[in-house]
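Heads up, one of the protein chains got dropped from this complex, but the rest are sitting where they should.
What follows is chain A.
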Amino acid sequence: MIRMISAGLALLASAAAAQSPDPADWDAVLAEARGQTVYWHAWGGSAAVNDYIAWAGAQVAERHGVTVEHVKLADTAEAVSRVIAEKAAGRDEGGAVDLIWINGENFAAMKQQGLLFGPWVEQAPNWAFVDVEGKPAVTADFTVPTDGLEAPWGMAQLIFYHDAARAPAPPRSMPALLDWAAANPGRFAFPQPPDFLGSTFLKQALHELTPEPDVLLAPPEQTDYAAATAPLWDFLDALTPDLWRSGRAWPPNGARLIQLMADGEIDLALSFNPNEPSNAIARFELPETVRAYVLDGGTIGNASFVAIPYNASARAGAMALADFLMSPEAQARKQNPEIWGNGTVLAMDRLPPADRAAFEALPLGVAALTPEELGESLPEPHPGWMVRLEEDWTARYGLAP
C-alpha cells in the first residue's frame, strides 16, 4: 500500500518537474511558484538569523503565495547528506531540499558532483542590483565561478574583536599579534581548523606573511607550496604556546569564542560577521566594552549564497524566494544591525534613490564598523589552499599530545 502511494507520488512529482521552470520567463516562474512550499535548509544556530528567515518567508508568502519552511540545521553538511542520499536512491525528482544556504567548499563539492540546479541566478530580476564589479566574491565563491548556480545574499568579512576594558590596544597585524600574545598568554584563541573560521585565520595569516600573496589565487600545486607557507608555520610555532590552553584544547567554532570572551577567559577573538559583536552585546552575550576592528592590511572577505539542489521539489518557489532575498528591501533589512547586520551584496549606485536612502538611514551597532573602516576585503585564496592548510595544520598542531 505504502509502495503504491509512493509510486503515485513519484509519478506526480516527475510530471511536475517535467515543466522545470525556465528562468528566462520570470513571470512563468512566479506563476508556478504560487502555492508551492519551499523547504529552506539553513543553519539555525542564531535566533537573529532565524527571525530574519521567518520574516523573509512571511514576505514571500504575501507577495508570491510561496510558503517557506525553515529547516534548521546544525551544519550545512546535513542538507548535503540528504541530497546525496536521494541521489543514491535514484530520487532525481521530488527531493526534500528546495534551497540551501551554502558557500565555499560545500558549494564547490556540490557543483563538482552535479548536485545543483541551474543556471538560473542571473535571470532573476534583482540580480541587476548586485555589485558584480565591486564585489568579485559574488560570482567567484572561494575563486570557484558560481556560473549562475547560487544566488549571493550576504557579504562576510573577517574581523577581530577585543574587550577594550581588558585589552585597550589590540594588535593590528600578525607580527603584532605574536607580541601581544606573548605579553598576554592564554588570552587569544581561534577555532580549531577545519572549522571555517579557524581556517580563515590561517588563510589571513598566510596572506599577510607569505612573500607573494598573488600566488594564493591559483591552485597551490602551481607554486612552491613549502616556500609559500614556511613563514606561516614559523609564525604558528611561535604563537601556539601562547594561545588559550597553550593550544592543548581548542574552541570548536566561532560561537564558543563569544562565550569565552563573555566568561572572561580570552580578551581577543575573531568573527566572520562584522556585526556579530554588536549583536552579541544586544543579546547580553558580550560585555558592552567589546569593540571590533580589522587588521591594517585588510582582511579576507567572501559572500554567502543560496542554491537549489538538482532534484528540488519547489524550484520555482525557491527561485522566487532567492530573488526576494537579493531585493533592496530584504538586503537593507538584513544589513540593519538591530535585525542581523550582515553586509549587502548590492551596489549602491545601481539602486533607485529611495532604496539607497534606506541603506543610508541604517543605524550602526555599538561595536560595528562602517564600510570605510572595513575597507576593501582581501580575496579568498583558491580552495586548494584551504584543504592543504587544514591537513598540514592538523598534522602539526591538531594531534598534539
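The rule is short, and it goes like this: contacts are C-beta pairs under 8 Å (C-beta built on N, C-alpha and C of every residue); 3 or more make two chains touch, one makes a residue touch a chain; residues count from 1.
Here is the rule we use: contacts and distances are computed from a predicted model.
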item	value
Chain not present in the shown complex, as UniProt names it (candidates "Putative thiamine transport system permease protein", "succinate dehydrogenase", "Chemotaxis protein CheA" or "NADH-quinone oxidoreductase subunit F")	"Putative thiamine transport system permease protein"
From A:Asp147, A:Glu265 or A:Glu338, residue that would touch the chain that is not displayed	A:Glu265
Residue in contact with the excluded chain [from A:Ala24, A:Ala74 or A:Ala226]	A:Ala74
Listed residues A:Gln36, A:Gln59, A:Asn126 or A:Gln192, member touching the removed chain	A:Gln192
Per the touch definition above, residue among A:Gln36, A:Asn106 or A:Ser271 touching the missing chain	A:Asn106
Touching residues (missing chain, whole complex) on chain A	2-3, 5-7, 9-10, 39, 41, 43-47, 69, 71-75, 77-78, 80-82, 84-91, 96-97, 104-106, 108-109, 113, 185-186, 192, 194, 244-246, 248-250, 252-253, 255-256, 258-260, 262-265, 283-285, 287, 387, 394-395, 397-401
